[in-house]
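Omission of a single protein chain aside, the complex is shown with its protein chains in their original locations.
Moving on, here comes subunit A:
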Amino acid sequence: MNGSSSGGKPNQQSHGMHTDPLLDPSTIRLLERLSVSAKGRIRGTMQGKRRSRSLGSSLEFADFRPYVPGDDIRRIDWNVYGRSGRAFVRQYWDEQELQVHLMVDVSRSMSFDSQASLVGEPDHPARASAAAAAHHAANKLYYALQLAASVGYTALAGEDRVSAKLFANSVTGELPPLRGRGSARRLFHFLTDAWQTNRQAQEGTAAAGSDDMYNAFMSPSSLPRLAGQTWLFTDGLYAEGMERVLSALIGARQEVVFVHLLSPAELRPDLNGELRLIDSELKTGKDVALGTSVIESYLRALKQHQSDIRTLCGKCGAGYLFVDTGIPLEQTLHSIFRAAGFLRG
């Protein structure tokens, strides 16, 4: 354990990353005690720790079956043969690994940093301090990557297979399935890279992201091939396509966990006066004179949006987790992931 935790950190440093490690040691220690829970029996490919729906070689008894030639004679229950004179073979549930797919939305709206991107106003007093301070504290993307790292590490530590995908307009990055705790380094590297890339891309002008979530899932390659559990980290700020994405994932035999991240700036906008609101993805502006009534109706719309997604997830049998990125990560893992039962410890 100690080795793996220290394994992630120096690697990042050795790669010359300027950011902090995604997860600090205390979080990793916490995660080691947890495992990713899956609802039903899993149908994997490789031996794992999870009960599978297929019969196999675990210690968990499943059934008896009359012996047929060709069966492993080590499986004959000799006690039964002694009493009945007929050979029966003991069958056990197979234990297979769980395929955990982490899908992180890296569209502009996710990486949007309300404080760091006050580019329109160079004199903005908040800017200087914000740049120096932990500017990613409430960044949704960073938070999503942290969460993905947590879930991924938990899965790896639980000997499950973990793969990761980044998507915006389309799938922009993919991490092939990893196994074993030792692969955690690669996962972390991939996710940290994603953060770095995204930050660089953000400084450019290219807009990434669209109003239709399904854009990213149109190609079959973007969907996981193997049945398993898909964690979808997104802010849900899509006008459409969410339902189709969910049904596509479920059609790909995925158990979907929808992690809905919203930053405090979105949850509790502290805006006032006459503002030209610029969409981070579309780069279009909207002149709004903000007053309490406008903020109130915004909050109503937000609540409506949130409950829409929750209802949608409920209909599709997907899990729904709502995360306020203003809350510290450990607290989120504790209070939301564990309490909701998606991580078990």
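Following the convention adopted for this analysis, a contact is a pair of C-beta atoms (placed from the backbone, for glycine too) under 8 Å apart; a residue touches a chain by one contact, two chains touch by 3 or more; residues count from 1.
We take it that contacts and distances are computed from a predicted model.
Visitor: Which of "Cytochrome c oxidase subunit IV", "Acyl-CoA dehydrogenase", "BatA domain-containing protein" or "ABC transporter permease" is the UniProt protein name of the chain not shown?
Guide: Result for the unshown chain: "BatA domain-containing protein".
Visitor: In the full complex, which of A:Ser297, A:Thr311 or A:Gln331 touches the chain missing from this view?
Guide: In the complete complex, the chain left out is touched by residue A:Ser297.
Visitor: Tell me which residue among A:Met218, A:Ile250, A:Leu282 or A:Ile327 touches the hidden chain in the full complex.
Guide: Here the residue in touch with the unshown chain is A:Leu282.
Visitor: Tell me which residue among A:Tyr142, A:Phe167, A:Tyr238 or A:Tyr320 touches the hidden chain in the full complex.
Guide: Touches the omitted chain: A:Tyr238.
Visitor: Give me the subunit A residues in contact with the hidden chain, please.
Guide: Contact residues on subunit A toward the absent chain are 108-110, 112, 114, 117-121, 140, 211, 235, 237-239, 263, 265-266, 269, 271, 273-282, 284-291, 293-294, 297-298, 301-302, 304-305.
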